[in-house]
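Could you have a look at this structure, given as structure tokens, before my questions?
Every protein chain except one is present and positioned as in the full complex.
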Amino acid sequence: MMYKRDRKEPFWWGLFSLGGVIAALLVPIHIFVAGLAVPLGLLEPDVLSYESMHQLVANPWIKLYLFVLLALPLYHAAHRIRFTLHELGMQKGGRFIAILCYGGALIGTAFTAYILLHIL
Amino acid sequence: MSQQTITLKVTRYRPEQEEEPTAQAYEVPFNEDWVVLDALNHIKDQMDGTLSYRWSCRMGVCGSCGMMINGEPKLTCATFLRDYYPGEIRVEPLDNFPVVRDLVIDMSDFLEKFQAVKPWIVRQEEKPVEEGEYLQTPDQLSDFKQFSMCINCMLCYSACPVYGPESDFIGPAALALAHRYNMDSRDEGNEERQEVIASEEGIWNCTFVGECSEVCPKDVDPAAAIQRTKVATTGDWFKSFLLPGNKK
Partner (left out) sequence: MNRRQNELENYKYKAYIPSRPATWWLRNFKYFLFMMRELSSVFIAAFLILFLYELFLLSKGSTTHETFQLSLRSLGFIVFYVVALAFALYHAITWFGVMGRIQIVRLGKLKVPPALVTAGAFGGWIAVSVLIGYFYFKVL
């Protein structure tokens, strides 16, 4: 069998890895604050209000933080979904599945950038 | 006091007379200090000489006697009957490999992949004998010692859900051994091995299930070896991309 070093995989694995770190580090606390802190009575609802959030997101550093938080874990999920589909029996069409998964992450990144930069 | 017994349900596959493996039950004596291999040897010697299986050292260093015990890959010389008594023990051939006969599997795929990673010291130029031996500090030894403990028992290949008879995945033991040589201060073969281990069929097929390391009887931790290789390969890739002078 002739083996050839793959020149594309390290790139996606690198993004998967980085996305995984961001997801592990930041996502749990953000889920708690965004979804459970208010119903649990630990946070005043007006902290997440229109005025408060709009002011916060206007800050370019916050935009950068949000971009990292929202975009990178998409590559983590894309990579995991791609390989899980392979392990669940979808061995044919691996290339197509890869394009679908990473393509989805790229589209998500584009949306995130667009919303953060142009809309807010 | 009558002899206690335990039942072994052993896979039989006689390709000259059947299409698929079947299970055959044997009632063997139960002894506190017996391992599954003792029970198999008892079957072969006293009950059914037609049973085929591999074994050798009976002390966990040769890697010959790997089989599935109640669905888990184990060395039969290191698996005690008393841990299953009085329940039944299912003895099946090592998962993920073609079955040649009874409990004997075809390991040629493993051997091919094993050789492909060049598991030996690679030097650009051999050091002449007059120059003496290669010197290595204990710290340098500790970089790769753990990964050198592999006995090629292939339990990790059975545990791996990516590897299989139809799979091109190079597999845990071979990749761990490649890492062992890459980390050896005497070796200069990293670049050569990269073509093999950094291929699609190498490290990139691994999804870090981690079962390989769980079942390894020698604590080699092939999963760690593969992930470290991924980190190193990815780091090199980004470095060569961002620092064009660095040709990798």
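Couple of notes before you dig in:
By written order: A and B. Residues from 1 in each chain.
We adopt the following convention: a residue touches a chain if its C-beta (ideal position, glycine included) is under 8 Å from a C-beta of that chain, and two chains touch if they have at least 3 such contacts.
Only a predicted model underlies this, so the values are computations on that prediction, with no experimental measurement involved.
The missing chain, though absent from the display, is touched by one residue of A:L15, A:L70 or A:A98; that residue is A:L70. Contact with the chain that does not appear here is found for just one residue of A:I29, A:L64 or A:I99, A:I29. Per the touch definition above, the residue from B:D106, B:D168 or B:D236 contacting the chain not shown is B:D106.
Across the interface with the omitted chain, chain A contributes residues 20-21, 23-39, 42-43, 45, 47-54, 56-57, 66, 69-70, 73-74, 76-77, 80-81, 83-84, 87-89, 108, 111-112, 115-116, 119-120.
With the whole complex as reference, residues 13, 15-16, 20-21, 71-72, 95-101, 106, 108, 112, 139, 142, 161, 164-166, 207-211, 214, 221, 223-224, 227-228, 231 of chain B touch the missing chain.
The criterion applied here is as follows: only the chains that are shown with their structure count from here on.
Look at where the CA atoms of chain A average out and do the same for chain B: the two points lie 36 Å apart. For chain B in complex with chain A, the residues that touch the partner chain are 112, 116, 161-162, 166, 168, 194-196, 198-202, 204, 207, 230-231, 233-234, 236-238.
Residue ranges on chain A touching chain B, taken from their complex, read 1, 3-7, 9-11, 13-14, 17, 80, 83-84, 87, 91.
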